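A short write-up of the structure that comes next.
Removed: one protein chain of the complex. Kept in place: all other protein chains.
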Amino acid sequence: MSQKISRRDFLKLATAGAATTAVLTGCGPASRYVTREPYTKMPEYTYNGLSTYYATTCRECAAGCGLIVRTMQGRAIKVEGNPANPINLGKTCARGQATLHGLYNPDRVEFPVKQARSAALATTAMNWDEAFQVVSDALSKTNASEIAFLLGTASDHLFDLVTDLAKAIGAPAPIRYGALSMFESRATLSKAAENLLGEAGLPFFDMAGADLVVSFGSNFLETWLSPVAYTRGFAKMRRGNTQKRGYLIQFESQMSQTAAKADEWIPLLPGTEGLVALALGRLVAEAKGGTTPRAFASVNVEDVSAKSGVSLEQLEHIAGLIAQAQAPLAIPGGQALGQSNGLSTAEAVLAFNALVDNYGKPGGVFISPLSPNEDAYHRPANAKEMADFIATMKSGGVKTLFIHGVNPLFELPKSLGFIEALASVPTVISFATFPDETAIASDYIFPDHQGLEAWGYQRSATGAMQSVLSGAQPVVSPMYDTRSTVDVLIEATRLAGGKFAEALPFTDEVAFIRNKIANLIGRTDGSFVAPEINTFASYFQQHGGWWSAAGVSAPSSSASALGKAITVEEAEFSGDGEFFFIPFVSPTLGEAGANKPWLQELPDPMTTVMWNSWVAINPETAHHLGIENDDVVKIISEAGEVEVAVYEYPAIHPEVVAMPFGQGHTAYGRFATARLPQDRFMDLVPHGGLVGDATKRGANPVDVLGARFNKAGDLAFAGMKVKIEKTGRKQYLSRLESRIGVYGEGFPEEK
Amino acid sequence: MIRKFFEWVLSPMGRIAVVITVMSLFSLAAYGVYQTQQPPEQPIQFTHKLHVGLGIQCLYCHPGALRGPSPGLPTINKCWGCHQQIAKTQTSPLLKPMVDAMNAGVGFMWVPVAQVPDFVHFTHRPHVAAGLNCENCHGDMTKVTIAENPQVMNMGWCLNCHKSRTEDNFQNNPTGDAGVSAQLEKKRTKLTDCGTCHY
Partner (left out) sequence: MTVDLNLVGAKGAIAEAAAGKWGMTIDQDICTGCQACVAACAMENNIAFVGEEDAGYGRTQHWIRIERFWDGEYPHVQATPFQPMLCQQCGHAPCEPVCPVFATPHSPAEDLNLQVYNRCVGTRYCANNCPYQVRSFNWRDYHTVPELGNMVNGALIFPLHNQLNPDVTVRRRGVMEKCTFCIQRIHKAQDKAKSEGREVEDGEFTTACAQACPASAITFGRVDHPESLVSQLAHQERGVKHLEELNTLPRVTYLKEG
């Protein structure tokens, strides 16, 4: 107590205290000075803190679902379905919800660039005037027959514009392509419809009215054609009739998400779906009595049972169910069509529908109507046509290639050789919104708006009993210095003058769209009537499109379908491996969802794997091969190989391995390729060594697909046989269902 | 080590150190609170006193308070609507920032004064609908130049008002009517529910 403190010590302490106070207070209040910038000129329909809603159309796939986007102070906040649009009736799928992560993706092409193709990173920024000149020169200084347009399946207004342009300048018609249309086998479906129903168009299966649905590999609940519409149909089929619960039977070699909803999932050998359809037809026809129609007369049921692995009792049991059902319906699709015999499988299934006499009846088969401003059904190119196009490119027949909305370097099987063909095209101009593989391999990227910033319209190819044209309008002003491709082409043709300027006599994109919907003015059979273009166009924006009350058309006659002899030939498989290889489109990622972080975070419905690829192998088979969950295996086909982690999948045919399509990007932004920063801790996990390079997320199954086609020209994507080799490495898949990996749980002991 | 520290704290030197620390912390807190009540630097010396004195209604510049959560800050177009007719606009040095911003076509970066944290979801509309006037919370704007925050907007302040306005007393229920009592009870439940503001 008596100890004295010197004045010096006191001062020291006091200074320290004051300094601390100063530092701490300095940190405090500054943080509350946020600033707010109001509009310079607020739009009169906007209120502070209240949302504004815009109707537009989803561009995540080609189905054309209507959206209502909630915006606030110029930001798009939430995507909701447009309740008026007959395709989706207010509903959306996960990919539609995540379209905002495309709009606000941190990896977008923000301005026009010129690139050195060999070194993709060597880019030079351009301004749009230079870009217009480049496009103008590319159009006017190339021989018209050596110009090619490669477009995606969305959006249709661009396709119409390019079609008009190509016709006027004498260039080949644009080619449309997309991974979804490849896996949907659209050409096979429309060819089968032409052969059996007498009309080339996409058949529409009115599931809502059926009480028993037999699906042959069709993944209609996932990505097939119009998944939201078919999901609604399925729900109505199951529960819409209060008296009778709808029944779903699925023939598929692996249990897909759709098969998981089936009351009976019947695994069979790939390529035998068509045979099973014929056998069922024969059994049902016999049960009904009378003469067996020609279509089913030649099939031997015992033979089918032996080939497919579906027991005779099962076939008879299902035939019995079908015979008792009031409105049975059969749907072909998915891997059943992606076989060398896909076309005859589709025909067999359509003939089966003729047998149960459901053509043009509720719960039966219809021909999807043409969209209101469509002259004929323009199906996307099939893989055979793409192969022909690639051959033209390789032979130097294409001097200038315009690419929009499609990523062939990622989507097409490597064996088709698109990358080599691209090298022989002197000028490649991409209009990509995101820096995907094809875009960074192009000479120029003139970025288009993201779908929510853009005008447009999308024709719905199928999905509703009505003829639908979904309209798109910008819901926010563009984030970056991007331009609509339609405007770029209009501007470029104006610069080129002459026949080019005459081909597109429009001031801008909006004028072009108004021109294309002008034929609907005054039509009284639709969702609204307007006497002149200004009113019509504003209603079109407000309602999110125009749809007629007119229904689908019924196929001409079922008799002719039954009168044709159908033989389903043996499916051919290429390669000498011991496993059938089935790629399928990831239900959560779709064809272009890998750059949207929340789609990556969505667990696959069946395996619950997030952020990565897997190969599904029957546990029994895996045991024989000496591999287990999370082992990395090499899948080798005659066309190539991929490395991917194993998921022991209990519901898959022992001779089949299946792999999702959607991952394995080498470009396309940080979420599709590199790992996130927090993933750096992956190295701390025991045995958690990274697989491959950190610039690639997952693997791409098209790398092992060969250039085999079915008779309709679609890719026989499920027609490969592969070998499986162990690599000795592990990659722990992140799954929702298991906690393996938490603090080393479930890992083998350190050796 | 710890023992040594305690011995030092008990020594006169240590005691003084403790006192100084406590005083520093107290002054820090006081200064922090004081700081939050200071009007911030604004992009322009906007005088509420003058504008309100001219008879301009609060809702003319902050119309959102009537309809939704946020009253909004006026756009520069709104300022210009009146100011373009006032000769002084072009000559006054105080108004120069506005003229410059208008010519450049940019907005003001206002610094909001009355703020609640992000985890509070405050809506103006029901408060205006309940008959509160702006000055009940924001003070008398005829007395200030740059807007000031007259009170600490914390949860206690919110709840005091919510509670006093729903108490079943003579002021809220002069006749002692049972129906009104039940109404008040229901309101009180709602107005003191955490989930009314925090989600």
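Order of writing sets the chain letters: A and B. Residues in each chain are counted from 1.
Heads up, the rule we're going with is that a contact is a pair of C-beta atoms (placed from the backbone, for glycine too) under 8 Å apart; a residue touches a chain by one contact, two chains touch by 3 or more.
Predicted, not measured: the structure shown is a model, and the values here were computed from it.
Undergrad: Looking at A:38, A:81 or A:342, which residue reaches the missing chain?
TA: A:81
Undergrad: With the missing chain put back, one of A:611, A:647 or A:717 would touch it. Which one?
TA: Within the whole complex, the residue contacting the unshown chain is A:611.
Undergrad: One chain isn't shown here. Among A:72, A:419 or A:521, which residue touches it?
TA: Of the listed residues, the one touching the omitted chain is A:72.
Undergrad: Pick out which of A:191, A:238 or A:361 touches the chain that's been left out of the picture.
TA: A:238
Undergrad: Which residues does chain A use to touch the chain missing from this display?
TA: Residues 49, 72, 75-81, 88, 90-98, 100-101, 103-106, 108, 221-222, 227-228, 231-232, 234-235, 238-239, 245, 255, 257-258, 260-261, 265, 267, 479, 587-588, 597-603, 605-606, 608, 610-612, 618-620, 650-652, 654, 670, 675-679, 681-682, 685, 697, 732-737, 739-742 of chain A touch the chain absent from view.
Undergrad: Pick out the residues on chain B that sit against the missing chain.
TA: Residues touching the hidden chain, for chain B, are 117-121, 123, 125-126, 129, 189-190, 193-196, 198-199.
Going forward, only the chains that are shown with their structure count from here on.
Undergrad: Which of the residues in chain B come into contact with chain A in the complex?
TA: 11-13, 16-17, 20-21, 23-25, 27-28, 31-32, 35-36, 38, 40-41, 63-64, 67-77, 105-112, 115
Undergrad: Could you please specify the touching residues of chain A with respect to chain B in the complex?
TA: Residues of chain A touching chain B: 1, 3-5, 9-10, 13-14, 17-18, 20-21, 24-25, 28-29, 32-42, 47-50.
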